[in-house]
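Following this message is one structure expressed as structure tokens.
With one protein chain held back, the other chains of the complex are shown just where they sit.
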Amino acid sequence: MTAPPLLKIEDLRTYFYSRSKQAFIRSVDGVSLQIARGETLGVVGESGSGKTITALSIMGLISAGPGVISGKIGFWSNGIRKNLLQDLEMYVVLRERDGKIMDVAKDEAGWRENAERIMGRLRGKEIAMIFQSPKSCLNPFESVGHQITEAIRLRTPAKDPKEAKERAITWLERVRIDSPRLRFESYSYGLSGGMCQRAMIAMALSAEPALLIADEPTTGLDATIQSKIVDLLAELKSEFGITTLLISHDISVISRLSDSVAVMYGGTVVEYGPARDVLSAGFALKHPYTGALLASVPSARNIQQKGYLQVIEGEVLDTINLPRGCRFYARCNRVTEAIREKCASREPDLREISPGQHVRCWLYFE
Amino acid sequence: MKHYSQVAGEIGAYSDLPFWKKADRGDLAYVAYGLFIVTLVLVSYALGALKLLPYDPQQISIGLLNAPPGRAGHLLGTDFLGRDILSRLIVGIQAYFLPGLLAIAISLSLGTALGVVAGYRGGPADALIAYFNDLVDSFPRLVLILLVIAAFKPDIYYVMVVVGVTGVPGVASLIAGKIRFLRQKNFIEAASVLGLPAHVIILKHILWYNCRTLLIIQATLGMGEAILIETSLSYLGFGVQEPTPSWGNMVQAGANYFLQGRFWPSTAPALAILFTILGFHLLGDGLNNILEGKRKK
Amino acid sequence: MSRTILEVVDLRKHYRQRRGIFSALRGEERVIPAVDGVSFYLKENETLGLVGESGCGKTTIGRTILRLTPATSGKVVFDGQDITAMPARELRPLRSQMQMIFQDLDAALNPKMRMRDILKEAIRVHHRVSDAGVAQKTRELLEQVNLKESKLSNFPSELSGGEKRRVGIARVLAVGARFIVADEPTSALDVSIQAQVVNLLRDLQKQLGLSYLFISHDLRVVELISHKVAVMYLGKIVEMGLADRIAHAARHPYTHILWSSLVEKQSKEASRALANPRTGAWGVFDFERPASGCRFAPRCPVYEAKGRPTVCTDPATEPRLRDVGGGHHVACHFPL
Partner (left out) sequence: MRPAAIRPIALALSREMALTALLLLGVSFVVFLILYLSPGDPFSVLLEGQMAGDTARAGIREALGVPKAWYAQYLSWLGNMLKGNFGTSIRTGLPVFGEIVRVGLNTLTLTLGSLLITLCIAVPIALHAAVRGDTALSWPLTMLAYVVSALPVFWLGYLVIYVFIHKFGLFPLISGSSGAQEHAWLYFMVPIAVLGIANGTISEVIRYLRDEMSRVMAEDYIRTARAKGGSVWRHAFKEGLLIPVTEIIASKIPFILGGAVIVEQVFNWPGMGRMAWQAAQDRDFPVIMGIAMVAAAFVRLGSLLQSLVYAAVNPRGPQE
């Protein structure tokens, strides 16, 4: 029996409400994913695809209304077995009109307390997270080392300040920050983007979490720094075997670190499978969006012949005006006459078309 | 339970929703109340100027001292000399209306000019204007006014020039802040690279398009400020002197009769002050939330 | 043979940074050499890529050429005329031919104006055009940058990233630009939209014979779109040549490291060979005390491998850009 997945998300829905348009922003609209223990799942998608909101929903950091409204997040880690969205249904009442959720009533304060009870001990201990633009993620009024010590004293048995400080310094060394004792006292404005990210990684891993969520860890950093951070994550993965949920729009970062990959578009997972299949250009069974995404990154061949990039027409999907049928239909270039009617009117579900390979496209369903 | 509901299946482009649909109900109520007050003040000012009043505000009637509202045709009753309170309230607006406009005109025009120079030029001009702002802010406004009153004679227009000048730093820093925000987005550089001359960039793009709501809001808040100052001064005895009515001296005169249990002659003008200033504040804040965009929670 | 549209000779831009009132009184002033003696030329219908890590001065070059910031010294010749010190009135007619696309998608767009008015203003900025002319020109522009007519009445806040960038380009074309400084035009966009914009820029180059100074830290896009590439480090050009030679046959150690750091191309061996324990301290440019001589020396693996030869750090023998054959220029004593 294969070990149960460390994290299993089932049909997660997270909505926000635009008061000016008086409509729902359906950022995450039915996402199902799972990560096996020790594995790194890469989630790739463009802006507005809902990948960051999915991560924040797992961590319970969604504050705007209505926020998480349905779904289950199973979490199995050494000794703990929990649904992070335990009895969410008791706090939320949904009403649908022709297949789309049109009314949401949510007891936000009640759910906030309940979520705090569930996540209180997990957040920062079992599940840790690092973010994009690391420089703004550190408290500008406190030294970097002090913030790491706080994490250690909060989440590990090392309560005594001196011991926690030592442990923090060893972690700074571990993430290859030069002269850690000096950097311990420095502030975020005195460090480069790369070094801030290393400090964040040290802070997250110092609590020895079971799951690390990395949301766009390399975005905004220079090319040379990006590759250093990716190397560091690779080393930490091989050394600690930590289960990671890696989120990025940069396909090369995902392919470098992930075991399996999920491609998200318009708030849903459109393809999910082992990294070497999903991301290799040659692999045939692929969702049209994934194929087009891979083709729009300038490859060696493109550059050689100074050829044009294969382009996905149209604009990135706006998650307020969702179409009736498949979300990618308007921009899809592999629609055949046989399935055009289905693509335009009914949304396909995520089905396993070959072992381990899931796709959400009528092209592969008989 | 918080309720969210979406009515339409298809959502039109954001821009074709009229602005009152986009705004939230509270702000609309603020603006509605504010506009009601502004029209009331304008109408009263006109009535006062044209002398179309229910009674002669100066006409004393011994028999009706401190009459409660509604007595003998006096809608709002009479004061300690039997003069009709409603007419005196209407005429009372003369005391602050034009001076108020003068104050606003000064603070907006000077403020905009200094703000543009500070924001657009930057460098030493910026430091100089910052110094001027600090200097004006160092004076408690009423103390400065008392100084002017001591030096010159207690004329409301002198006072309103001072109120106008002390309003300049606020406007200037708002305008300069807006320009810095636009500069941060390289907006000003993009316009100058295109070849737009400086005066077009400043007048059209910065002031007309991006600062007009800001100036309207400052005007409403400025008027509220002017009323507060005028009424306080006339309470202190420096504003309009008896027998000409002003809301400040009516409150002050009426207050002497508190001890005899007659509150109304002092409370009526006080309520007038309260609702008018409230009107201008709500109008300013409501417009700000609708047009400048409330900071989303 | 296409004419040279732009020539830059020994351009310098030094920023004086005052610490505070007191340090100014004491005359202690830090001079940041953002651009320190840069020379290159650009032919019509050609794209020169400018790459380098953030803070190396590539954006400053773009702004100095377009006179957004005054140059400290050096010469900028546009279309045969020296515009470095030309008075603004004389510069105005030339101004319409030299334009810039800013990294910030909202830079060119007044948040309170609809798109129709933005384009109308751009069309009318340099010459009077009748309403019919404006409508006709607007349609032409929309078609050139393939924007939908229905978007004309939208405010910038209602446009997507890709549409904002296309309006920015349409605005630049409206004034009849021939030379465009594109400062990181694709970095704020998603991959699929980036591809659209890159193709659009190349189409426009073919149709209108535009020439680009393409500034970016996305090496793949630069390699694809540029004919020639210049690599900058701490305010100086360290290598310049044809795009594919820079990418695959780099002669300067920094260029090699830059291109080898492209994540997916990076195999384990390549990075370990050039890995240098002290390079861990990447990222923080030390402007205050730039190393004398070759500025890359403190982080250069070749300098380490060759036992830190003094020729690299001696200010007298600072490596100059020299031709190492086939128009390929390198500023290094020990080219790879």
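Here the chain labels run A, B and C in written order, and each chain numbers its own residues starting at 1.
Following the convention adopted for this analysis, a residue touches a chain if its C-beta (ideal position, glycine included) is under 8 Å from a C-beta of that chain, and two chains touch if they have at least 3 such contacts.
These figures come from a predicted structure and were not determined experimentally.
In the complete assembly, the contact with the undisplayed chain comes from A:151, out of A:151, A:253 or A:350.
Of the candidate positions B:60, B:144, B:216 or B:291, contact with the hidden chain is made by B:144. Only one of A:187, A:240, A:283 or A:364 touches the chain withheld from this view, namely A:187. If you put the hidden chain back, the residue from B:32, B:52 or B:135 that touches it is B:135. The chain not displayed touches chain A at residues 59, 61, 120-121, 123-125, 128-129, 131, 133, 136-143, 150-151, 154-155, 187, 189, 200, 203, 207. Although one chain is not shown, part of chain B still touches it, namely residues 26, 131, 134-135, 137-144, 146-152, 224, 228, 231-232, 235-238, 248, 251-252, 255, 258-259, 266-267, 270, 273-275, 277-278, 281-282, 285, 295, 297.
One rule holds for everything that comes next: only the chains that are shown with their structure count from here on.
Separating the CA-averaged centres of chain A and chain B is a span of 50 Å. If you average the CA atoms of chain B and of chain C, the two centres end up 50 Å from each other. Interface residues of chain C, counted against chain A in their complex, comprise 53-54, 160-163, 190-196, 198-199, 202, 217-221, 223-224, 244, 247, 257-258, 261-264, 266, 271, 280-284. Partner chain C is touched in their complex by these residues of chain A: 46-47, 176, 178, 191-195, 222-228, 230-231, 249-253, 255-256, 292-293, 296-298, 302-304, 306, 308-312, 315-316, 318.
Listing the residues of chain A that touch chain B in their complex gives 15, 17, 19-24, 64-66, 93, 98, 100, 102-108, 320-321.
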